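Right, chain A next:
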Amino acid sequence: MSDHIVKAFDEELQTLKNMLARMGGLAEEELARAIDAISRRDGALADQVIASDAQVDALEREVEERAILVIARRQPMASDLREIMVAIRVSSDLERIGDFAKNIAKRTHAVSEDYPRRVMTGITRMGSLALEQLKDVLDAYVQHNEAKALEVWRKDEELDALYNSIFRELLTYMMEDPRTIGLCTHLLFAAKNIERIGDHCTNIAENVYYLVHGHPLTAERPKGDVTSITPMVTPEK
Partner candidate 1 sequence: MSKISPELIAKRYRAEKRFRIYGMAAIAVTASFLLFLLVDLTLKAHPALFEHRLSVTVTPDQVAFADPAKADYAKLAKQTLSDLMPQVKDRAERKALLKLLSSGAADDLREKLMANPALIGTAVATDLLLSDGADQYLKGYVTQVRRTPGDASLSLAKSGEEWTANAAGLAEGTIIKAAGGALVIGAAGTAEVILSPQGDGPFMLQADEWQRVEFAVPASERGMDDRQILLLEALQDKGVLEKGLAWRFFAQGDSREAELAGIKGALFGSIMTVLLTLVTCLPIGVGAAVYLEEFAPKNRLTGFIEVNINNLAAVPSIIFGLLGLAVFLGTLGLPRSTPIVGGLVLALLVLPTIIIASRASLRSVPPSIKEAALGVGASHQQAVFHHILPMAIPGILTGTILGVARALGETAPLLMIGMVAFIADVPESFSDSAAVLPVQVFLWSDLPEAAFRSKTALAILVLLSVLFLLNATAIYLRRRFERRW
Partner candidate 2 sequence: MDTKPTLITPANPAIMQARPVKVRARHVNVFYGDKHAINDLSIDIPDRAVSAFIGPSGCGKSTFLRCINRMNDTIPTARVEGAITVDEQDIYDRSLDVVQLRANIGMVFQKPNPFPKSIYENVAYGPRIHGLAATKADLEGIVEKSLRRAGLWDEVKDRLQSPGTGLSGGQQQRLCIARAIAVDPEVILMDEPCSALDPIATARIEELIDELKQNYCIVIVTHSMQQAARVSQLTAFFHLGNLVEAGDTDVIFTNPQDRRTQDYITGRFG
């Protein structure tokens, strides 16, 4: 896209983009480390992750402030206006993603006792899938690549399916051995958090679509998460 006549406007938009890229990088790293911490039950790493979330939060506030300033100063129109609105929304999504990662890290301490290793593989796989989604959607955002964004948007189904299977699996564990209920509940929450991160990634993908096309993505997203409607099966004694 050609440059604005007012160069300062371009610079302001670029700064905003740079901040979001940094924020995306931080969120990505935070998520990766949180998954790593919980899968390896590394309490120290978890603490680092918890501490780093403050940075993401601060960046979100800054993005919001700057975006408001740009609106006040430049009265952006059309694509510029969308750019800024999307930046605010994406930053808020990233902040939520950071929060979820922090929450996952927090649970590391709770799950540090002995637990079936098999259970962890599901979480790790979900984590890496979510990480991949986040990475892709951030790329799509930076490149204004709506095809890539749509891909992420569709792929969320996989994450949902994975979450479904983990949900059932953990349910089975809890039914088999009621002593694992505490542990499994934590893991269930962690899995849910990852699933939510995936949802935020689709949000970002939708925003990328809006950014490029100027109208919201109205099609119904394929939903893979059926846990909310999965009947609670009471094991037969």
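The rule we apply is simple: a contact is a pair of C-beta atoms (placed from the backbone, for glycine too) under 8 Å apart; a residue touches a chain by one contact, two chains touch by 3 or more; residues count from 1.
Selection rule, in plain terms: all candidates are chains of the complex that A comes from, given by their letters.
Remember, it's a predicted structure, so these values are computed and weren't measured experimentally.
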Would you mind flagging which of 1 or 2 touches chain A in the complex? 2
Touching residues (chain side chain A, partner candidate 2) in the complex: 1-6, 9, 74-82, 213-215
